[in-house]
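Missing here: one protein chain of the complex. Every other protein chain is in place.
We call the chains A and B, going by the order they appear; numbering starts again at 1 in every chain.
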Amino acid sequence: MSTLDPSLIVAAAPAALPAAKAASPTKAAFRQFLRSPSGVAGAAMLLVLVLGTLFGPLVYPVDPLDIAGLPFTPPSADALLGTDYLGRDILAGLIHGGRATLMVGAVAALITISIGVTVGALSGFFGGWIDSALVKIAEFFQVLPPLLFAMVLVTLFGQKLTTITLAIGAVSWTAAARLTRAEFMRLRDLDFIKASRAAGAGNAHLILRVVLPNALPPIIVSATLAIGVAILFEGGLSFLGLGDPNTMSWGLMIGQNRNYVLDAWWAVTFPGAAIFLAVLAISLVGDGVNDAVNPRLRRR
Amino acid sequence: MIVQDSMWPVAGSPYLLDVNDLVVHFRTGRQRPWSKPSFVHAVDGVSFRVRRGTTFGIVGESGSGKSTTAQAILRLVPVTSGQIVFRGEDVMPLTGEPLRQVRRHLQIVFQDPFSALDPRRRAGDQVREPLDLLQIGTPSERDARVLQLLAEVGLPPEAADLFPHQFSGGQRQRLCIARALAPEPELIVCDEAVSALDVAIQAQILNLLKKLQRERGLTYIFISHDLGVIQHFCDEIAVMYLGKIAEQAPASVLFTEPRHPYTWSLVAAAVPPGPLRDELKARYLVKGDPPSPVDPPPGCRFAQRCPFAVDRCREESPYLDAIGAEHFVACHRKDEIPPPEFAVSQG
Partner (left out) sequence: MAPVLRVDDLSVSMTSRTGELVPVLENLSFTVDKGRTIALVGESGCGKSMTALAIMRLLPDGFVITGGRVLLDDEDVLTARPRRLRALRGNAMSMVFQEPMTALNPLYSVGDQIAEVLRYHRRLGRADAAEQAVGFLKAVQIPAAEQRAQAYPHQLSGGMRQRVMIAMALACRPKLLIADEPTTALDVTVQAQIFDLLAQLQDETETAIVLITHDLGAVAELADDVAVLYAGRCIETGPAQQLVDRPRHPYTSGLLACVPHLSVGTARPEQWVDLGEIPGMVPSLGARGPDCAFLARCANAGAICRSRPQPPLHDITAGHAVSCWRVAEIAA
């Protein structure tokens, strides 16, 4: 390699470039996220919930499955948020149950997105018979009522938290697959993809390094929202009596106490409020992420 | 439809590329579920050869297949049939690693500099990409090479750290040229590479491309719809219409004695304003728009719009016949209709 003559560069430079070295799109998006009031508010709420479930047991060391007092004790000094139909402490249930609920939400969303992105990427990138086959498979999952399908899976494979998580992931990946497929089909024909191919890129490189990063923004938004959906799903399954009876979760608390809602409002209301707040926080974060990664849709 | 002798270019041959009866058809679906599928005849039997170190121009309107031809040479679109002989080797059967190695010598610059760069990667990384993918040089050599390439296309070294949106259209096109130059190709396909640029920037890029050709002995295939640009930039020119070559000649011949009625029409539309333009337009400018290349009718593709068409033109497809040194025309009536007089103009 020959060394460069600096004078040559200056002489040939056709025009001034922007002086500032640009932040990468990822950093720019993060900065933009910090400017979104709803996103920051949601992130703060979520942080409180996560920290509460992580460190709550240290501050409030009560086993959620132990009988802590009389059944249906209203909120009082003994049990801050009351007890349920078996006399278990509601606050302890919230703290411990939150861990399970948020974990189920996050892991199920991860499964949803992994399956969805893989199927959508292959389908959208290759087209042809691969696309036809994968779309047929996705349609098969789409025509089944998701809650019913998940119930069947949980009934067949047992009421365990892992089964529930897998079931939620298995029934809800089609939306992510559709989204990813559409993004890949849009990007597939752009010139810079062709330019990479002309530069010697193979399919794996094109999919993972070129197309996927450009398809990510809407996928990230849908992943965020998928956590909220999974939490609601877990709540729904538990409500129908298909939760894991050995692991406390918000959904389970509602499910087990739903018959006594008129006698002990607190047993259902507090876990319900917790689910509401968690899903709201996640939606707000999703909103902020959307603003950050889709600058064109941003409100002025 | 073989128009030249079938000698393949080999090392030492003056020809770098030999395209033989190239056909690209796209399926577009059917009218009814039970009917036969329709095909877009994007490129329908195109043959030409490109000499080393020269510029081969392809000119035509939308639907002529000029861009598809260009991208087919790089195998960026699926080729239906035909032969593409590059550096003495038929590249059509190649896949995988051998195809990648061929692409090292065969690069492309696209029309729209805004969609031709990945918005999420820094400019330097994109210029580097071919070097990384084809494992050319050591990583530090690649960095140095990127700076050298940027300098060659007239960009300062700081450009490497910027993102595509921070550049103007002309600067982006310079980046695309730097990326195409990176693996030291022998042939660069310029697919409407200056069409989207402002005229002043277009001149800068054309001058740059010419400078690079002089310095590196590059061969270009230059696709454009602008006859003026084509005339100035190209050594040999093929005029395409609906997937076929209508006329092919060296630049000096094509614009002194064009022989195809479609070339006349293009010339009439592109001559600068003046009495000659008015005269040519009145006599040769065709009416209407180019028809769609889906399921084209038999006969000469231009017959529908040709003011000189007779029954034979609508029934029988003309061959691309040699009528002079390096001059080929596909027209049944080439010997019957007198070519236009350009004498009025040069006053």
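We take it that contacts are C-beta pairs under 8 Å (C-beta built on N, C-alpha and C of every residue); 3 or more make two chains touch, one makes a residue touch a chain.
These figures come from a predicted structure and were not determined experimentally.
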Selected from B:28, B:101 or B:256 as touching the chain missing from the view: B:256
Option touching the unshown chain, where B:141, B:198, B:295 or B:321 are the choices: B:198
Residue touching the undisplayed chain, where the options are B:57, B:243, B:290 or B:318: B:290
Listed residues B:30, B:165 or B:232, member touching the removed chain: B:232
Contact footprint on chain B, counting only the chain that is left out: 61-62, 168, 170, 198-204, 206-207, 210, 214, 225-229, 231-233, 251-252, 255-256, 265-273, 276-277, 281, 285-290, 342-343, 345-346
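Here is the rule we go by: only the chains that are shown with their structure count from here on.
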Interchain centroid distance [CA atoms averaged], chain A/chain B, Å: 48
In the complex with chain A, residue positions of chain B that touch it: 71, 74, 76, 100, 103-104, 106-108, 110-112, 115-122, 126, 129-130, 133-134, 137, 141, 144-145, 147-148, 150-151, 154-159, 161-163, 166-168, 170-171, 174, 176, 179, 182-183, 204
Chain A residues touching chain B - in the complex, by the definition given at the top: 1-2, 4, 8-10, 12-15, 17-18, 21-22, 24-25, 190-192, 194-202, 205, 210, 213-214
